[in-house]
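A single protein chain has been omitted from the complex, and every remaining protein chain is retained in its original position.
The block that comes next holds chain A.
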Amino acid sequence: MKIFKKFTATALTAIIVVTASFAGIAAAADSVKGKITVNGSTALLPLTLQAAKEFQKLHPKVKIAASGKGSVTGPQAVKKGIADIGACDWDASMDVPGFKAFDGQVANKVAVIPFATIVNKNVAVDNLTTEQLQGIFSGKTTNWKEVGGADADIVVITRAFGSGTRVNYQAKALAGGDITKKSKNYKETGSSGDMKTAVATTPNSIGYIDLVYVSGGDIKAVKFNGVAASTDNVINGSYKIWAYGYYMTKGQPTGVTKQFIDYVQSKKFQQGSLKKLKFIPIAAMK
């Protein structure tokens, strides 16, 4: 029951934000009208809400309803015809570990999401290589001194299987390596917020999170193969742990849905609001 309340609350908030932004605008003569439903990833929800607000200001006759749940619900809702756009943290038109491709769906890139390996502030290690991370998350490396730190057990904190962050981190940081559950010093968390709290409060812990969440003095981001986690390093190509955020559509987008996606991909939105929300514009990646 609690979980349904949570979803309802999220959905309501989304609807309230969208309608509130919609209400104050005088209806101008506009040929663009219709209804767009966006479902899926919570990581992309702030971006979608901001874009919806701006798009509806331009085209008052368009109604956009956005809600967030899990990444996989996005392409699923599109498949079932519930949503026009499914926001997803991975390209759902291809197979990823644990999830089969959604046939006939087109992935439209809308943003670049950087991720960071984070450790508790008491951990002395400040750089980890792909091999070292594979060792730690697969459970072969269990002590910090094996990777150049103090003599203390490594506490692995991970996201539950099925999380978009986990899919991307496994693919990029672990090069497809496993995250193995252990009988001790291992914990799963349900959201980015929980991940941050858990790493911040557990000494000797390691985890991973969207880069935008890295702030405050209790956690720190470690370098990956010698490169610091920063948006600049993502853009210049040296930092490899990042992924595109996608809007999945059934076939090529058409009509007002296409116009909305075009707006999200437009230079104005990408360089403006999207950057303010700490995503990286897709045009920055070459």
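We adopt the following convention: contacts are C-beta pairs under 8 Å (C-beta built on N, C-alpha and C of every residue); 3 or more make two chains touch, one makes a residue touch a chain; residues count from 1.
As a convention for this text, contacts and distances are computed from a predicted model.
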| item | value |
| --- | --- |
| Candidate names "NADH-quinone oxidoreductase subunit F", "SpoIIAA-like protein", "Six-cysteine peptide SCIFF" or "Phosphate transport system permease protein"; UniProt protein name, chain not shown | "Phosphate transport system permease protein" |
| Residue, one of A:56, A:76, A:233 or A:265, that touches the chain absent here | A:76 |
| Touch with the omitted chain, as defined above, among A:155, A:174, A:241 or A:274 | A:155 |
| For chain A, the residues touching the chain missing from this view | 2-3, 69-73, 76, 80, 97-99, 152-153, 155, 160-163, 181-190, 194, 197-198, 201-204 |
